[in-house]
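Quick one: the structure is below, questions incoming.
A single protein chain has been removed from this complex, and every other one stays in its place.
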Amino acid sequence: MNGSLFVNFPFIVVALLLALGFYTIGFKRNLIKVVIGVEILEGAVNMFIVALGYVKGGYAPIYTQAPQEAVGKMVLPTPQALTLTSIVIGVAVTALMLAFAVNIYRHYGTLDVTRVRRLRG
Amino acid sequence: MTTTIIKTTTRLLAPLILVFGSYIILHGHLTPGGGFQGGAVFASGLILLIVANVRDKVQELFEKTPLTQLESLGALGFLGIGLLGLMSYTFLKNAIANSGFLFGGTTPQGINPGYLNTGGTLSYLNIFVGTKVLAGLTSIILIFFLILRRERDEW
Amino acid sequence: MIEHLPALMVALPLFGAFIAPLFKKHYKGVSIWAIFITGISVVLSLLLTKEVVTNGIIMYVFGADKPTLVLPSGYVVPIRIMFEVDAMGAFMAISATLMSFVGAIYSYSHVKKDTGLEKYYALLMLLEAGILGMVLTGDLFNLFVFLEIAGIAGSALVGFRNYRGEASEAGIKYLMVSSVASLMVLFAVGIFYGQYGNLNLAYIAKNVSFNMVDMIALGLLFASFAMKCGAVPMHYWVPDAYTEVPAGINPPLLVATYASLYALFRVSFTLFANVVIDLARVGWIMSILGVLTMFIGVTMALIQKDVKRLMSYHAISQTGYMLLGVGVGLTVLHDPSKLAEFGRDAMAGGVFHIINHIIYKSLLLMTAGALFYVTGTRNLNEMGGLARKMPITTISFMIGAAAISGLPPFNGFASKFLIYETSYRLNPLLTVFAMVTSVLTLASFVKVFASAFLGPPLEKFENKREVPKPMIVAMLILAALCILFGLFPNVVLDKLVYPAVDALINFAQYHSWGGLA
Partner (left out) sequence: MSFTLTTPSGFWNPLFWVIFLALFGLIAYLIYSRGNPSYKKESDQVRPYLSGNIEPAKEKVQVKAGDIYWGFIEALKGYYKILEAIHTGDIRDYILWYLGVGAIVTFILIGGV
């Protein structure tokens, strides 16, 4: 890592996305927007892991019809596997959150998080 | 929301998407993709069919489709393939590879044009995961679709 | 077959969970199926614990030729996902399976009138699988995956009563908290992966170098797991979730909370055990969080009127004892004389308190569920004079209340005693707070007892009767365990708790995969 801006650019984006995600969760009033904030966070973390897995001059670890010079230069596909798993989990989390949001809207008649707080104290 | 444009596009696109989804599932051990991605593509084809149709027809059709059973089948198949490795190996051991069984062809070393009949348990796992994901995602969207359309009618 | 136990422990509840939706509307069948599967997993976990306590750490490498093939020939780093079961993990596995079993029995009649039970039981077993995976795994990413599985299954169960808006509210709160915590765990895992190129817990722990980035990762892991186990001031989701969940799910949900506590201990001890100076700092943070947790939890409990909410605040407050006990041990981990003098006993108290608390708090929450089942309300102001109508529930409640207040000869006494004595050696102020908390705990349970069970019999409860038999059986199992653990604490300590504590202290054993490499 030579410390240049270009190399670190993905990580700067990750930091910005994290900040944006936490801002969205923390300061938006609409429940759907809060759910979107969680999704932004998830995107940030996924991007972090994918950026970690990038190797300059490496090739995708697929032997099917790979170019000849790729042999011995293939990258480890673990980060991609991690990201995929986390995306799969993210789909389930989002679906469940939205289902809860629909149900909350039916019973409370609102999605404003300052009013969705019958449970407190 | 069903206009003529959506209907016509769906009629053209949906079969292609479904075929492409099955391709990604089946070639999961050779090319990028696999069970989840292929299942998601397949499910998006089904979802296109859902949103392009009227609510009553969709409900009528999908009440007969065993989505829950398909989901259970996919998960159980995954577990079963995993348990197959317990015969003298460990859980999830690739016991079928190079055995001559279906998908058990000899895996070539190095760069190759890609032989479908390889991969051992991987191919089976992809198929089962694909089944589970397409059933799961379709039922998620279906439930939201049915809820929201009903609410629209009630409004 | 014994070497395949770690994989079977997770595979069995998953199998049960995937079969359950096929039962469709046969609610009786699916309840019995769930009791059957969770019962078998109790047996499996007992076998596993016996094996671990006698023969040391069990390794299970997925997809390898042999379960113990940690490093295939030619490799210096582990490349496969592996389960690494030490006595601490086995201890948590026993708690998880036992509580899922009790919860399944209790649910048999408690949720009988609800619909969608095949999904309820599927989620119950999925939650069990998630907890078991969390406590057995030796891989950081796997930990994240099972954390999410437990979080999703748990929050779906919290929102199970979808005809109540409050249940959905609690569900989305729990899910939001657990997914944000899990994502930050994943971020920390990514930091470790970027630095050390591996995800194996033992491998990272051997190579961890304690630069600033590592400490940031530790901070993220610490805060995330502390939030998931309900430490003050990140405890707000606990009362919401515990109140709205059906009472039969309370026991496994409690264990899910303490699986996060287990992960916190695992991270602080195993992953960062080699750091000498900063570990005392981590221990002090843990102890102070513990004291804050117990005090704020119990004072909030005193003013509650909802019976399950009151008990949930006590769950928070009791988590503080565990954090205090283990935090005291962590503070002196690198000081052999102090560790032998009181550190080991402090950790024994903290770890013993986990299983004790799971038992008596599940019992109490179940009696609260029984009150709800009979009266249809959770508001203490509307109850009264139920002791004559529900004698067995009353006795179970009394046993649970005595245990949580630390009265001998019930199980809370032994672990609290150990924590008082040892935290006094570190700093007497910690002990003062712990004892005041205990007094206030007793006071608030006296309040519940007086307002729900004592008093003149009310006319509106004239024709109410005792709860059905499965619920009684579930409560009596736990009440019997309360008394047994209280009368013979040294047996449990010797067989289960001290091996678990020693597994945490002897981290070198864990780092070398049980001596395999």
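As written, the chain order gives the labels A, B and C, with residue 1 at the start of each chain.
Here is the rule we use: a residue touches a chain if its C-beta (ideal position, glycine included) is under 8 Å from a C-beta of that chain, and two chains touch if they have at least 3 such contacts.
Every value quoted in this text rests on a predicted model; they were computed, and no experiment measured them.
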Contacts of the hidden chain among displayed chains: A, C
Omitted-chain contact residue, chosen from C:216, C:429, C:480 or C:508: C:216
Option from C:98, C:156, C:226 or C:478 whose C-beta touches the chain left out: C:226
Missing-chain contacts mapped onto chain A: 22, 25-28, 31, 34, 113-114, 116-121
Contacts of chain C with the absent chain, listed as residue ranges: 172-173, 176-177, 180-181, 184, 212, 215-216, 218-220, 222-224, 226-227, 233-234, 236-237, 240, 278, 281-282, 285, 296, 299-300, 302-303, 305, 341-342, 345, 380-381, 383-385, 408-409, 413-414, 417-418, 421-422, 425, 443, 447-448, 450-452, 455-460, 487-491, 493
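Here is the rule we use: only the chains that are shown with their structure count from here on.
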Arrangement of touching chains [line / ring / star / complete / other]: complete
Centre distance in Å when chain A and chain B are each reduced to the mean of their C-alpha atoms: 23
CA centroid of chain B to CA centroid of chain C, Å: 36
Chain C-facing residues of chain A, complex: 18, 25, 31, 34, 38, 41-42, 45, 48-49, 52, 76, 78-79, 82, 85-86, 89, 92-93, 96-97, 100-101, 103-104, 106-108, 116-119, 121
Partner chain A, residues of chain C touching it in the complex: 141, 144-145, 148, 152, 155-156, 159, 162, 164-166, 168-173, 175-176, 179-180, 182-183, 186-187, 189-190, 193-194, 197, 199, 239-240, 243-244, 304
Chain B - residues contacting chain C, complex: 68-69, 71-72, 75-76, 79, 82-83, 85-86, 89-94
